[in-house]
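Only one protein chain is missing; all other protein chains are in place.
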Amino acid sequence: MRTCSQHILRLSAASLVILFSLLSAPQSRAQEFRYNSGGGPLTLLIQTATAGSEPNDATDNATEIYWDANFGAPSKITVSTIAPGQSFQLFLLLSVPSQGGGGQGVAQPEVTLVDGMLDADLFTDIPSTLPGRQGFGTLEYRAAATVADGNSSMHGDDVHIVTLTVLAQ
Amino acid sequence: MPILWLFLAWIVLFWVPDSRAQVPPPLPDALIMAASSLTLSQSVTVSVQEINELSISGDVAITISTASPGSGPDPENDTSASYNLTTNGANKKITGSIDVAYTAGITLSLLLAAPSGGSASSKNLSTTAQDLATGFGLTAESSLGITYTASATVDVAPNGLGETRTVTLTLMDN
Partner (left out) sequence: MKKMKLTVIVTGLILFAGLATTAKAQSDNHLVNVEVQAINEIAIAADVTLQITTATAGSDPTDATDNTSYAITTNDAGGTTRITAATSVDPATLGDGPAGVDIQVNATAPTGGLGAGNISLGTVAANVVTSIDPVSEGTLTLAYTLSATAETGQLASTAVTVTYTIVN
């Protein structure tokens, strides 16, 4: 017949096993969407031009995102922005390099970011299975302004809150 | 022993080899959850400085060589030069000057083709900057004409290969 301490010992061991099970990685991963690099506030500064031509664009390629589009269906990544009083132009392209079996999908043309826009496709037809549903890419921002747009001393800077979304198509 | 069997069963059921051989491991703040969509947000600021750029094409050579009898030498025009302009500011002007005056009796005047929305007038150049075009802005234009007129009085003696001066155009606030 087991003693009280032996029962306690068995219960503790079982609890530890159960607890360890709960804290360990699940059998199948859920979706994932994160920044690999960057992700903090960006400033694109337009400050030069060749006499006779429109101002030169400003670009930023410092932000890289990672996704695991485990939605059980083909997925896509979209973009939208909020930029009250927008005066200048901002564009975004998701550049997905070749990465073996990962990063599968169809890259969409550069998207024009306009205040209050509906979500626009950046990258579509992400497969639902491994390894293609996982991937990474660079957010290539491009800012442009014409002389007719004026400058920030007139209108202030444009401040965008850019939202990227990964979801089932 | 039952506990040991339970532990072994857990290993068989829950251990999954890492399949992400080509991607980095998850960061501590990764969103790992079952959801219908996931989002990331980023603040992006577009800032545009005031830009003023002006360039002049080519040097100019003007020769005064004729006159009508009884009259002073004929003035000579040159339209070979042009200028390019970009400004994203408002209410601008262009001034012009020369670095050193020509010999007394020689006058060089300059007339710019005005940028869109602006006005221009011919001025005799001196070492003091003078307004040549005013009241324009928010424009990018190229090959705008520069018309020089050189004149000399009859008292100006022939000057060999001529006199060369530096003409400076400045784009600035009106």
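Order of writing sets the labels: A and B. Residues in every chain begin at 1.
Rule of thumb we're sticking to: a residue touches a chain if its C-beta (ideal position, glycine included) is under 8 Å from a C-beta of that chain, and two chains touch if they have at least 3 such contacts.
Computed from a predicted structure; not experimentally measured.
**Student:** Quick one: say which of A:G40, A:G101 or A:G156 touches the chain that got left out.
**Tutor:** If we include the chain that is not displayed, A:G156 is the one touching it.
**Student:** Across the whole complex, list the residues on chain B that are touched by the chain not included here.
**Tutor:** Chain B touches the chain not shown through residues 45, 47, 49-50, 52-73, 81, 83, 89, 98, 102, 106, 108, 148, 150, 152, 154-173.
Here, only the chains that are shown with their structure count from here on.
**Student:** For chain B, which residues count as touching chain A in their complex?
**Tutor:** 2-3, 6-7, 10, 13-14, 16, 19-20, 22-24, 26-27, 29-51, 53-55, 83-90, 138-143
**Student:** Where on chain A does chain B make contact in their complex?
**Tutor:** Interface residues on the chain A side: 10, 13-14, 17, 20-21, 24-36, 39-55, 58, 60, 63, 65-67, 71, 81, 87-90, 99-102, 130-131, 134-136, 139, 141, 143, 145-154, 157-168.
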